[in-house]
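Just one protein chain is left out here, and the rest sit where they should.
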Amino acid sequence: MTLRAGAIVQSLGGELFGDPDRQITRLAPLETAQPTELSYLVNPRLAQQLANTQAGCVIVGPAMAEAARSRGDCIVCDDPHLYFARVTQLWRRLHHVAPRSRIHPSAVVEEGAFVHPTAVVGALSFVGRGARIGADTVIKERVTIGEDCVLGARCLVQSGAVIGGDGFGFASQDGAWIKIEQLGAVRIGDDVEIGANTCVDRGALDDTVIEDGVKLDNLIQIGHNTHIGKHTAMAGCVGVAGSARIGAYCTVGGAGMIAGHLSIADHVHVSAGSLVSRSITKPGHYTGFFPIDDNGEWEKNAATLRQLHRLRERVRQLERLMADSEE
Amino acid sequence: MTLRAGAIVQSLGGELFGDPDRQITRLAPLETAQPTELSYLVNPRLAQQLANTQAGCVIVGPAMAEAARSRGDCIVCDDPHLYFARVTQLWRRLHHVAPRSRIHPSAVVEEGAFVHPTAVVGALSFVGRGARIGADTVIKERVTIGEDCVLGARCLVQSGAVIGGDGFGFASQDGAWIKIEQLGAVRIGDDVEIGANTCVDRGALDDTVIEDGVKLDNLIQIGHNTHIGKHTAMAGCVGVAGSARIGAYCTVGGAGMIAGHLSIADHVHVSAGSLVSRSITKPGHYTGFFPIDDNGEWEKNAATLRQLHRLRERVRQLERLMADSEE
Partner (left out) sequence: MTLRAGAIVQSLGGELFGDPDRQITRLAPLETAQPTELSYLVNPRLAQQLANTQAGCVIVGPAMAEAARSRGDCIVCDDPHLYFARVTQLWRRLHHVAPRSRIHPSAVVEEGAFVHPTAVVGALSFVGRGARIGADTVIKERVTIGEDCVLGARCLVQSGAVIGGDGFGFASQDGAWIKIEQLGAVRIGDDVEIGANTCVDRGALDDTVIEDGVKLDNLIQIGHNTHIGKHTAMAGCVGVAGSARIGAYCTVGGAGMIAGHLSIADHVHVSAGSLVSRSITKPGHYTGFFPIDDNGEWEKNAATLRQLHRLRERVRQLERLMADSEE
């Protein structure tokens, strides 16, 4: 299964310098690409890799066009990362074997669920009563779409994801927990990707809402009644507690945690491993994790950290003494 | 599908001020409730929301009774949060479509497993040989209940949960890991809820034990031979390493982590994002996470943190010099 270099630019634009009949057999990183393979260069700092690669053809931006042409065949385009993404999509369309059935015979789709005629439900997946799956949405294998949950068009749900598990809500009675039935559902927009084994809980009364273009990696927990704005992306192992309101165009690094009932503005970027314990009202980049260190160093610093407030008092005392002695 | 206001107090007690024949069409939060909807107020600080709500009827405590009555229909009860939980349960009983089959035809229940006649096993779930599922327990879709694991009565296991995966136990031989077969099982009491994609590992020799009334949110990892006391609740993404012994009436915030082989007393509350690295013998509230900050501030503080021990030495040195100079 190959692809002509000329066919790529015909589909995706860009300018090809070199042989349009070159048969591309695979897409590959610069370091490992072979003479029949297509690669790409995003970061001009990796120009040395361009010089050394054996790739048959390389996608580059205008700034690297000359260096790439002097090396061999290349496709020059405005945004090589985006162009490369489009090539992977083209590649997959050509090489992917479509599922034999729109709804796999092993899937369980309950009565009263609606699966759009162009949507796919993978093997061993479950779609509950009243759920709605939009056009061209792909539900992979072993996914749960709970009762009344709605997914828009062109979504992709990876294996093991659970959309519409109960939110975690209880009232307390004499120390025991009394369940608050979760009567809301989950509403997911268009072009949303949900990662493997990620969970999006249904709302208690109103729905949990995920807007268009949101991308959630694997093993993410989205609590009930959370609202995630469009085009926000979260890396693996992130947790979002209930009723958080997260803006659009945000990113959350791996294992970042968002506490409940708070608001995060648009364009906020949370570093990996950071716990957001208060609302963030201004766009920006926020961080809060303990820097890793050699264990011995860490132990000394961590021990001192537990006396940090007292240390500040000692500094204050020194400042007072110093002020007195100077008088 | 509606519910008469009068029918609610008939079922659940409390005093209705207003029209018993009012038809409630939905339960809703104060902010969004419509004139045919029922809402509730827990926190007296939200009195303004009560004044503004369009809800047809509001559940309140005695302290808010007057304000609620002057606004319109209300139900007055001792504990409006608990009352509201009971209403959600009533609502669900009335509106939920019972599964057509006790054990869904797509579920796999191995020979020698016992499923109580009033228990439910959802679509595509697996119940292993020798497992026992108690009365009125509901196993949702795509759940694994491993060999010999036992669940009590009235439990609820959300989709994707794995009860009875192998504990993580190995002996080391020349750097390689030799498996210690996990010969114990998991014993879960009554009224336990297990969240979506949560894992509870089987014990190595003895069982992993989860006592009555424990509530585990989604994506939680419970290591082998852990013992969790009754009515303890854990939020999403929590991890509990092996052989931890956790008391009763505890709470662990999201992504809290409990190291292995340690004990936590009853009534201990661990904040979100905190790692419990030592036993906790006294009830109380414990915390340990790096406070989030603007990334630039964090970088400066984190860099200094790595020299914190040396900073303390410098303060000590200053104190010595100051003492000398004062003599």
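Remarks
As written, the chains take the letters A and B, and residue 1 is the first residue of each chain.
One rule holds for everything that comes next: a contact is a pair of C-beta atoms (placed from the backbone, for glycine too) under 8 Å apart; a residue touches a chain by one contact, two chains touch by 3 or more.
Model, not experiment: these values are computed from the prediction.
Listed here are the chain B residues that touch the chain not shown: 106, 108, 124, 126, 128-129, 142, 144, 146, 160, 162, 165-166, 168-173, 175-183, 197, 199, 201, 204-206, 219, 221, 223, 237, 239, 241, 255, 257, 259, 270-271, 274-278, 284-291, 293, 297, 300-301, 303-305, 307-308, 311, 314-315, 318, 321-322, 325. Although one chain is not drawn, its touching partners on chain A can still be listed: residues 26-29, 32, 79, 81-82, 84-86, 88-89, 91-92, 97, 104, 106, 122-124, 140-142, 156, 158-160, 191, 193, 195-197, 213, 215, 217-219, 231, 233, 235-237, 249, 254-255, 272-273, 289-295, 298-299, 302-303, 305-309, 311-312, 315, 318-319, 322, 325-326.
Here is the rule we use: only the chains that are shown with their structure count from here on.
Measuring from the averaged C-alpha position of chain A to that of chain B gives a distance of 25 Å.
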